[in-house]
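This is the structure I want to talk about, given as structure tokens.
All protein chains but one are shown in place.
Note that the chains are named A and B in the order they appear, and that numbering of residues resets to 1 at the start of each chain.
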Amino acid sequence: MSISSLSCDVAIVGGGIVGCSAALALRKLGKSVILIERDLCGSRSSGVNYGGVRRQGRSLIQLPLAQRAHAIWEKLPEILGSSCEYTRSGHLKIARSDADLASLIAYQEKAEPFGLGLQIYSGHQLRELYPWLSERVVGGSLCAEDGHANPRLVSPAFARAASQAGAQLMERTQVIDMAHSNAGFTLQTSTGQVIKAPVLLNCAGAWASFVAEKFNETVPMISAHPTMAVTEPLPNFMSLSLGVEGGGIYARQAHRGNCVIGGSRGFALDELRARPSREAIQLVLARSVELLPQLKHANIIRTWSGTEGYLPDHEPVIGPSRTTPGLFHGFGFAGAGFQIGPAVGEVLSELATQGQTTTPIDGFSISRFSRVLSSITTTLGDLP
Amino acid sequence: MSQHTAKTHNGQLVRLVELNRKSIQIFINGEATEALEGDTLLTAVLTHQKAIRQAEFSHSDRAGFCLMGACQDCWVATEDGTRLRSCSTLVQANMRLVTPKAKP
Partner (left out) sequence: MTQSLQAVIVGAGPAGIRAAQTLVAHGLRPIVIDESARWGGQIYRQAPHNFTRSSKQLYGFDAPKADAVLSAMDALLSKVDYRPNTLVWNAEGGQLDVLFEGSTSVIDYTDLIVATGATDRILPFKGWTLPGVFSMGGAQVALKFQGCAIGQKIVFAGTGPLLYLVAYQYAKAGANVVAVIDSSHFSQQVKAVPALLNQAMVFAKGVYSLAWLKAHGIAIHHGATPIEVKGAQSVEKLIWRNTQGEHQIDCDAVATGYGLRSESQLADILGCKFVFSNAENSWIPEKDLSGRSTLQHVYLAGDGAGIQGADAAEWAGELAGLALIEDRQLKQHAKHSTRSHALAGYLQKRMAFGQGLNMAFQDPPNWARQTTDDTVICRCEEITAGDIRQTAQSTGAQDLNRLKAMCRVGMGRCQGRMCGPAAAELLADCTQQSIVKVGRLRGQAPIKPIPFLQNPTVKTMSCDAKEDE
């Protein structure tokens, strides 16, 4: 039996946008990196999400990270060698009632110090600017520099950039065992390799709680699955990325004309795969036609889902392990990890090399789950 | 009875048999056009012109392909925006279709 053993400065479990951008950032800092990904990089949540590149609407404690990421996204074409269809189309959060509009105004006030440049509009004003919005829109909040991109292209592109910068990526490779000792971390892979590193990054997305548990850290993370649908190519009419205050749907039109629409909940087929549910498909389609009457005659050509990790407060876990020196976590983005992913990657690279980061992340500490929680009985986002 | 001779045939499809069917009037780009009862929309259009739609990206003409509802290359719109798969939809009187105009 031959065992090949590899050493590096930093080992990363998980090849989504967080893991791959961490790998890239670490390479820029001159560290050697081995990234292990069970499937293909960027093929899970990072590759199948809605594609919103959005700061507006995030909790205030996420905004420093979001602003850091905003600066990275601006340089995306240089970093990745391609735009990956990233566009600063503007993100409009729609209010369907006066109460929702009040909520948007309150958020605008709270978020003011962070410089998102939010502008509140009445429904009437919005229909003047964007005649394709229906009468159901009572008002909205526009963040002009937010936008969207094609996640199927972005996340694998981060992997390629990391690889080109010298990170070693092991795709279709599972980590079957992990251990830590004074000598650092030892990982065993499904391909018979042993990887040794003093630092380990847990970027395993919706499956990161299994990694955390290996080091005696339990987090009450559950998996949830959005319902996504895409139309045939339609004449371009919608220039913004849309969201709805209070939940509902999110919708954008890609430059080729397909409208990508998401919302509600799907279900897990198994540990790895998810599907949209029939009720969710109906709900999402009905809600989107309500807001966007131009979709009335369009056809849906494909639906899909993905698996996203949620912690009870919908905030991620970012930062050092409580139990194990050299282990740093970056997971649990509650379906909102695409925009901030690249910033989390940079933060993890700083933590891995300097033990600290310039971006405030205390609110995301894993120690907020200090009590071991047994069975979780609530589920997020049950359909009405 | 509908007849097409080789000289004046601007369409793609050629009626060979089943010519004794009831006439049905439809409109293509506002022009009254004769179809036969039992025609699909695709037949009704393609017996008069070569194309039923345009590809989105190259804007090149398309005229369907598989005739059995698989290729999805024959979708056509009516004047009110309704979309129909033309190979699997039978003509009804006074349907008003929008297609690329026949080129000279």
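The rule is short, and it goes like this: a residue touches a chain if its C-beta (ideal position, glycine included) is under 8 Å from a C-beta of that chain, and two chains touch if they have at least 3 such contacts.
Just so it is clear, the structure is predicted and the values come from calculations on it, not from any experiment.
Among A:Trp73, A:Phe338 or A:Phe369, only A:Phe338 touches the chain left out of the display. For subunit B, the residues touching the chain absent from view are 6, 9, 12-22, 37-40, 43, 47, 50-51, 55-58, 60-73, 75, 83, 87-88, 90, 103. Mapped onto subunit A, the footprint of the missing chain covers residues 40, 43, 47, 49-52, 54, 57, 93, 96, 152-153, 156, 160, 224, 226, 232, 243-244, 246-248, 250, 262-265, 269, 275-278, 281-283, 285-290, 295-304, 314, 335-336, 338, 380-384.
As a convention for this text, only the chains that are shown with their structure count from here on.
Centre-to-centre, using mean CA coordinates, subunit A is 46 Å away from subunit B. The part of subunit B that touches subunit A in the complex is made up of residues 56-57, 75, 77, 81-83. Those residues of subunit A lying in contact with subunit B across their complex are 233, 256-257, 296-299.
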